[in-house]
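Missing here is one protein chain; the remaining ones are kept as they sit in the complex.
To keep things simple, chains are lettered A, B and C as they appear, and every chain counts its residues starting from 1.
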Amino acid sequence: MNVPLTAQPNLFRQTRKVRFSHCDPAGMVFFPRYLAQLNDLVEDWFDEALGINYAEFISTRKFGLPTVKLECAFLSPGVFGSEIEWQLSVERIGNSSIGLAVRGVDGGQVRFELHSVLVATAVHQGGAVALPEDLRAALLRFRGPQPQDESAQVR
Amino acid sequence: MNVPLTAQPNLFRQTRKVRFSHCDPAGMVFFPRYLAQLNDLVEDWFDEALGINYAEFISTRKFGLPTVKLECAFLSPGVFGSEIEWQLSVERIGNSSIGLAVRGVDGGQVRFELHSVLVATAVHQGGAVALPEDLRAALLRFRGPQPQDESAQVR
Amino acid sequence: MNVPLTAQPNLFRQTRKVRFSHCDPAGMVFFPRYLAQLNDLVEDWFDEALGINYAEFISTRKFGLPTVKLECAFLSPGVFGSEIEWQLSVERIGNSSIGLAVRGVDGGQVRFELHSVLVATAVHQGGAVALPEDLRAALLRFRGPQPQDESAQVR
Partner (left out) sequence: MNVPLTAQPNLFRQTRKVRFSHCDPAGMVFFPRYLAQLNDLVEDWFDEALGINYAEFISTRKFGLPTVKLECAFLSPGVFGSEIEWQLSVERIGNSSIGLAVRGVDGGQVRFELHSVLVATAVHQGGAVALPEDLRAALLRFRGPQPQDESAQVR
């Protein structure tokens, strides 16, 4: 069976209100509130799309998953009362890291584009550890076939 | 005198995860995170149960709805990864104020009980104003018939 | 020199800006932001007034200090750019609990009055434990002489 080279990366989508609690005196989203939501989105993506319970991953299996890198472009203001579709895709699967791209879209307009790198750590020792196998398998399944060779992207 | 079953205060229910972003170094909900969620709940209750668009109420109709009183009992810790059912009911409908009771339940356990009083204000003047008629009507509909005479509760 | 029995409870004072990050679309403090600050105030009060390192109390000595009760009156809106003097006093010293009163004053106006009850717990077991002796001694020193007999206030 052929999978076209142009296969779009799989997207995890979630629509969220821009809430009063997110907004600043200008009535626009105060950007740090987006970033707490980014973490919530990752949590739901684990639970709902990857099939790996995020809280268990942290609390029981004792992994950390800190964000070590983050790039944000806030392209247009998020307006109180509007709805934003959050779209998450996987940009890179490393040995111990996951590169994510997250975009927020409201109607035709892109509100923000975020790129983050999460690293698996061992909570009690600190330091990066390899992504556990079930997580790696789920990430590969989620991302689907890639136009480029996987090994070229591993770091 | 019989009080019909339907005299029970109507409840607005919403189930929410206890998220990583809510929790403190002890892995329990840091209580101020509950209170931002309380505001989000009121927002959803307006939109979904009262049929009054909260953002429009604030942004377009220029009402404020500040919390002027709040009583909280945090009865048992909210645990990362669990789910809490938030149950909102109306305790009192005043001339310009709304008294709410909100309870958080996880399985058989009550996590918290909150009582808050919101007051309608005119954003640009400050100061309390009467609840607008559509909001008052929606509140009465939501609350359903009461065992006591309404006027006794107005303040 | 006589210290009158009516000696005012000792106050821990701290002046804080009302910041952009605290304010809502109406340009007023969003009340949950006050409550995160309340915890920060308790932290500074431990460190600076009680002489007990708060982080060490939690991280090394493994006590929890959750807020189990909270009553808030938000009397006038906190305005972006203003300064609020936070005044903390001890209302009650229980076997395992501490009752605090915190008031926020801006010029002649009281912005809020908060009453909270913190309970000492053992992080890994849960459940209340007696306040450790150094904390109890520091609390008594901080509060100063009381008009009523101490035992009447213990619960």
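The criterion applied here is as follows: a contact is a pair of C-beta atoms (placed from the backbone, for glycine too) under 8 Å apart; a residue touches a chain by one contact, two chains touch by 3 or more.
If you're wondering where the values come from, they're calculated on a predicted model, not measured in any experiment.
Could you pull out which residues of chain A are in touch with the chain that's been left out?
Residues in contact with the chain left out: 25-26, 28, 30-33, 35-36, 38-39, 58-59, 64, 66-75, 77, 123, 126.
Which parts of chain B face the unshown chain closely enough to count as touching?
Residue positions of chain B that touch the missing chain: 20-21, 23-27, 30, 32, 80.
For chain C, which positions touch the chain that isn't shown here?
17-21, 27, 36, 39-40, 43, 53-56, 58-59, 80-82
Methods note: only the chains that are shown with their structure count from here on.
Looking at chain A with chain C, do both copies bring the same residues to the contact (over half shared) or different ones?
Same; most numbers are used by both chain A and chain C.
Compared with chain C, which chain's mean CA position is the farthest off?
In terms of C-alpha centroids, the chain at the greatest distance from chain C is A.
Between chain B and chain C, tell me the centre distance in angstrom, where each centre is the average of that chain's C-alpha atoms.
Here the centre of chain C sits 26 Å away from the centre of chain B.
Where the centres are mean C-alpha positions, what is the separation of chain A from chain C, in Å?
Distance between chain centres, rounded to whole Å: 38 Å.
Note the residues in chain C that touch 2 or more other chains, in rising order.
Answer for chain C, listing residues that touch two or more other chains: 25-26, 30, 32.
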